[in-house]
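Complex shown without one protein chain; remaining protein chains in place.
The letters A and B name the chains in turn, as written, and every chain counts its residues from 1.
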Amino acid sequence: MSSDAMAIQTAETSGQPWVQRLHEWVTTVDHKRLGILYILLALLFLVIGGIEATVMRIQLMWPHNDFVSPRVFNRMFTMHGTTMIFFVAMPILFGFANYLVPLMIGARDMAFPRLNAFSFWLSAFGGLLLYFSFVGGNGLYGAGTAPDVGWWAYAPLTSRAFSPGHSSDYWTIALIVSGFGSMGTAINIIATIISMRCPGMTLGRMPLFAWLNLTMAGMVFLVIGPLTAAQLMLCVDRYLGGHFFDTQAGGSATLWMHFFWIFGHPEVYVLVIPAFAFLSEIIPVFSRKPIFGYPVMVGATMCIGFVSMSVWAHHMFTIGMNSYANSFFAITTMVVGIPTGIKIFNWLGTMWGGRILLKTPMLFCIGFLFQFLLAGLTGIMLSAAPFNWQLSGSYFVVAHFHYVIVGGILFALFGAFYYWYPKMTGRMLNETLGKLHFWLFLIGFHLCFDLMHIPGLLGMPRRIYTYEPGRGWETLNFLVTIGAFVQGIAILVFVANLIISYFKGAKAGNDPWDAWTLEWSVSSPPPAYNFASVPTVASRRPLWDLKHPEDPDSRYE
Amino acid sequence: MRIVETMHKEDWPAILGRIAGGLFLLVGVLLAAGLCVASPQDNPVPSIFDPHSTPAESIRHLSHFVLGITGLIFLVVFSLLSYVVVRFRRRVGDPTREPAQVYGSTQIELAWTVIPILIVAVLFAATARVIHAIQDAPKPADAVEVTAIGHQFWWEFRYPTMGIVTANELHVPVSDPAHPTPTFLKLLSADTDHSFWVPQLAGKTDLIPNHPNETWLDPHETGLFLGQCAQYCGTQHAKMLLRVYVDSPEDFHTWVQAQKQPANQDAKEAAGRRVFETTACVNCHAVGGTNGTGRFGPDLTHLMSRRTLAAGAAENTPEKLRLWIQSPDAIKPGSLMPAMKLSDGDVDALVRYLETLQ
Partner (left out) sequence: MSAITTPLPQTPVAWKLPYRGRVGMTCLIFAESAIFTIFVVAYLFYVGKSLSGPTPGEVLETPIFFTICLLSSSLTIHLAGKFLERGRRGAFLLLWLFTIVLGALFLYGTGKEWYRLIYEHGLTISTNLFGTTYYSLVGLHATHVTAGLVMLSIVFLFGLAGRVGPEQSARVDVLSLYWHFVDAVWVVVFTVVYVLGR
């Protein structure tokens, strides 16, 4: 039945002229297509953001290098940060959520398909706006193109006096626009999970993927809301002569810092919780065991979400808060480590006693566990406020959060690509290229980001376009850049694999990994509206029950 | 039901062993590099693990403690992870049936919840002690008071009790632990956010407009200590360098006396002085005893007592000074110092005049 459906679909699409097919993609409200659009958008921006990173790394290869001017360098790190967080990490995670959540909970689409399309296009045009600043940012002042205020845009650097022209406005408006898109998607994810589950899919039987994305979506409101509010205030300041962050008129620069980090820190968890979600699906399947401690995993995630709302000022230990405030934010930050630790142990518990199949998705997950452990430990170091007075704003911090975002989130994402690509395209990704991608990226990553910690310990601040020789930073910076190049090559291997396998990959079939969640019960790629008839489930692993009628999970629940 | 899998020939334990070895080596290199000690007189490497001042030393103690605990956690979890991957990986000839399906265990969950809680309690106690020790340190009566003002892209230092104004190179007396003479800095900003960071003397504290901050140094050794602005403040954030000279009490006294002198009035260089007083220089720069009282740029009354120009971006030599006046962008593109576009004769006279401001 399923192969028939696929044949029909292929026949339908291949016969049409490309304009019509393009039109279908642009006007689509199908959650699977929108998911893929999100992912493609993010991959495009990943390449752009990667090029920006490369420019910075080339500039920092030698002291007093003049590959780019200071202004260009400042634009590069501003755009790199903004792009990677808002137009790579968020869309790509939304893309996977969009694609997988309805399939996993047995729904035929998201709760609000048109809102879904609207949200996607808001994000896409937000990205376009940001990059349009290269053309339109000059304004009448000839004041420079893309924004160069840093991705957290501390006041008063963003005031008209220090940032003439329109570059900061493009930054602000782009984030407001894409922020509304994010909120729309978050509303959709929550409404889908609450209201669209198939019969029998109680909250306690949902795949962890759905649980974690539910938490993530809930956090998006509490994260993007404050960011949007702060950006609106910045607009009032810049366009209506307001004084929110105008230090000359009694306004406060620290208020912006608070607002930004009330967004900024939980944002990290908005990004990392979906990465946890990937792990929580991939590790059990490749260990051939159910997730260890399902309720604890749900509880720990909620706990992370909750505690992460009260840790923001650990980004601001150096702004001169009093010792009580510093102590408070130190302890809350350390406390986040507890549920995170529990999650790591639970994944290890899942692998313990299993029969671990070391294919590419699993390799990336193991890489995640290792790097996330280290990132968590450097996080603990940063949470000790006095230690933070030395580390914050240095390359140690840059290394730390790249460990989280690249070593953690990106590794999990690569795992997700290798795991779900067969479902999305009907073809397997090439395993040899996958292993090459993994090892190259692992080596490049560690060469780059392990060494990057050290210049920070030796006093190198972040966001400097050049540095003085003789401070012990030269060799390290050179090697870091080499590591960046190795990662770039690995990404090329990955992109090549995506393209080659799309045409030449082995046929995947419905269930190439012998997995247990509902998305593997339909054809690859899934037919329109996913399920010919809405399924009914009786346990957390419906396909396990189906494959093991003699020993179904539903017996124990 | 069959498992779609062909086994791989690679020797996984060996590969993993090599990775583990490499990583341990890397951690070792990291620690060694961090702990490397520069020569005491000249401190070219501003390592946070080579402190010479009370607050920086307390931070190093804390950091060793935190590194110890996190190192231990790393060893335990990493060994566990390696063991699991090696021990439970699928091998050729494994039975095809599924392993035992285990759903969880309350006792184990409880154990790995309680242990981290205890660790956090210990870490927090240590952290809170150091926070209190550094932030709530009492200011002794004979502390030196300095007001540091951050500008785009240079530092202004004022010694309000001594009536001294200087820039970019801070002089402080060495502090004898028996009779401490720490330096307390009031941190202000004239424009955007900056951060005062001399890693070997103290952790960083931001300079934020409309938000006065305070920090203190208590250096135990004489010498030059390097630092730089650590909060992105605009185009030339990178070249907003910072030099702290820790002087012996006698040297400090001499320096203070010299700074208190009025500007040198050498009649031979009246031409250069006229250039200074009749061009845009005076809008931004001050020289005591002239009509130059500008505050946007560094005070030049004792320019020649400083070893660097442009906030540490260039050495203070006549050639560099000339270049700096004529085309600041050649040294520090984006600095707020305009190119003065003077005639060659005027520049020569001006440089000669500035060279007399000892």
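As a working rule, a contact is a pair of C-beta atoms (placed from the backbone, for glycine too) under 8 Å apart; a residue touches a chain by one contact, two chains touch by 3 or more.
Only a predicted model underlies this, so the values are computations on that prediction, with no experimental measurement involved.
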Contacting the left-out chain in the complete assembly, out of A:16, A:322 or A:536: A:536
Residue among A:43, A:224, A:351 or A:424 that touches the chain left out of view: A:224
Positions on chain A where the hidden chain makes contact: 1-3, 111-112, 115, 183, 186-188, 190-192, 194-197, 199-200, 217-218, 220-222, 224-226, 228-230, 232-233, 236-237, 240-244, 249-252, 255, 259, 262, 509-512, 514, 518, 520-521, 531-533, 535-538, 542-543, 546
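Methods note: only the chains that are shown with their structure count from here on.
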Inter-chain centre distance, chain A versus chain B - centres from mean C-alpha coordinates, in Å: 31
Chain A-facing residues of chain B, complex: 1, 3-5, 8, 12, 23, 26, 30, 33-34, 36, 44-49, 56, 58-59, 62-63, 66-67, 69-70, 73-74, 77-78, 80-81, 84-85, 88-90, 94, 98-105, 108-109, 112-113, 116-117, 120, 123-124, 126-128, 130-132, 134-136, 187, 191-193, 195, 197, 199, 202-206, 208-211, 213-214, 226-239, 241, 312, 333-334
Chain B contact footprint on chain A (complex, rising order): 69-71, 74, 148, 150, 154, 156-157, 162, 247, 250-254, 287-290, 292-296, 318-320, 322-323, 326-327, 330-331, 334-335, 337-338, 341-342, 344-346, 348-349, 351-359, 366, 369-370, 373-374, 377-378, 380-381, 383-394, 446, 450, 453-454, 457-459, 461-468, 470-472, 476, 512-514, 547-548, 553, 556
